[in-house]
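A single protein chain has been omitted; all remaining protein chains appear in their positions.
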Amino acid sequence: MSRQNSARADGKKVSSELFTLTYGALVAQLVKDFESDEAVNKKLDEMGYNIGVRLIEDLIAKGNVGRCHDLRETADIIAKLGFKMFLGVTPVVTKWSTAADEFSLILENNPLAEFVELPSGHENLNYSNILCGVLRGALEMVQMEVEISFVQDALRGDDTTELRVKFIKRLEDAIPAGEE
Amino acid sequence: MDKFDGTVRINKKTTNILERPLNKGRNEVHISSFALLFSEIVQYSQNRVTTVADLQTKLSDMGKSIGSRMLDVLVLREKGYKRETRIINVLLFIKTTVWKSLFGKEADKLEQSNDDDKTYYIIEKEPLVNKFISRQKDKGGLNCAYFIAGIVEEILFGCNFHCKVTAHWHKGTTFMIQFDESVIARDKAFDAR
Partner (left out) sequence: MAIQSVFILNKAGGLIYHTDRYNSKNDVEKTFGYPLDIVLKEDDKLTVIFGERDGIKVGFSLLAVNGEELSNKQLPNGTDALDFLKDPNNYPVSLKFGRIKLKTNEKIMFASMFHTLFAISTKLSPEQKSSGIQVLETESFKLHCYQTATGVKFLVLTDPKQGPMDNFLKRFHELYTDYALKNPFYSLEMPIRCELFDTNLQKTMEQVERATTQYSNE
């Protein structure tokens, strides 16, 4: 505990409890403000996107990452660097499609959803949908268009939490000169 | 030992969550994750209000929903903790225990107002939520630390100390806690005993 407190004191880490509760307060507010679960999911995805396009600069600035040249490398960086650095968990990369253009991230622990129970009547709520937006936004900034969705969610009684990442295309026109 | 049933909401469908000790709360995430999430919350709230005062109320309300959950967790986790009955003790509880579990440090200072026995100040030079947020010159005295003020207000409320907590730009950020008359009267009654 003393070690962790010193990591917090140097200003790089915050209590995951505060983070989880803050996220919970946001979702609760959205559920109050929007009519349908679908609208909440959409808003969470939008907010995630806004976070993602900024978070990627953090990863580049503080994580010493170079440009990826294939999806396996990208998947590795997302899991071992991105998730590890920002959420303190390392998802398992698995279930590659034969064309190697799709994979899954399996989250053993989901720091957004710790101690959370979905309220009844919100069966369509994708509680952690913000993660889809974050990944979509971050990857778009490094000129990759992807589709992301939850295929399993432990919050809904699935065995585990699984995010599916599907590569659509490289955004050639957006690649800055000197970066191809 | 009893688990946290009824106090912290748990996922009924996943069994292993029951096996986890409550101390699991000592995990950490990167400050950037929190800062960007908080920034989104501020932007979202700002888009739904028209005045600085309303924005601060929104942030405070968001903080309140965290405060009530945090209190439950803290009371259980800090072994043998009893809810405080005296003003000074409950304020020290906020300054030390609450601050440490939320921000990993004690609050910088706790002071009582010189000319008003209902008013106390908790002073924090650089509150976590303001670490990256520059003061906005075009937004009057807007202080996003109203979010923390909301947390504090709700915890005090949960301990039966009714009060109003506001956040001001003074020595960094100063949280002004103004207790209800009834709270002060009760505290004085303790002294008389």
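Lettered A and B in written order, each chain numbered from 1.
The criterion applied here is as follows: contacts are C-beta pairs under 8 Å (C-beta built on N, C-alpha and C of every residue); 3 or more make two chains touch, one makes a residue touch a chain.
Fair warning: this is a prediction, and the values are worked out from it, not measured in the lab.
Annotation: of A:L118, A:M141 or A:L163, A:M141 touches the absent chain (contact as defined above). Screening B:K139, B:H170 or B:K188 against the full complex identifies B:K139 as the residue touching the chain left out. Think of the hidden chain as still there; on subunit A it touches residues 53-54, 56-58, 60-62, 65-67, 141-142, 174, 176-180. Across the interface with the omitted chain, subunit B contributes residues 32, 35-36, 38-40, 42-43, 46, 132-136, 139, 144.
The working rule: only the chains that are shown with their structure count from here on.
One simple way to say how far apart two chains are is to compare their mean CA positions; for subunit A and subunit B this gives 27 Å. Put simply, subunit A touches subunit B in their complex at residues 1, 4-5, 7-9, 11-19, 21-26, 28-29, 33, 43, 47, 50-51, 54-55, 58, 62, 85-88, 111, 114-117, 154-157.
Subunit B makes touch with subunit A in their complex at residues 8-14, 17, 24-34, 36-41, 43-44, 48, 62-63, 65-66, 69-70, 73, 100-105, 128, 131.
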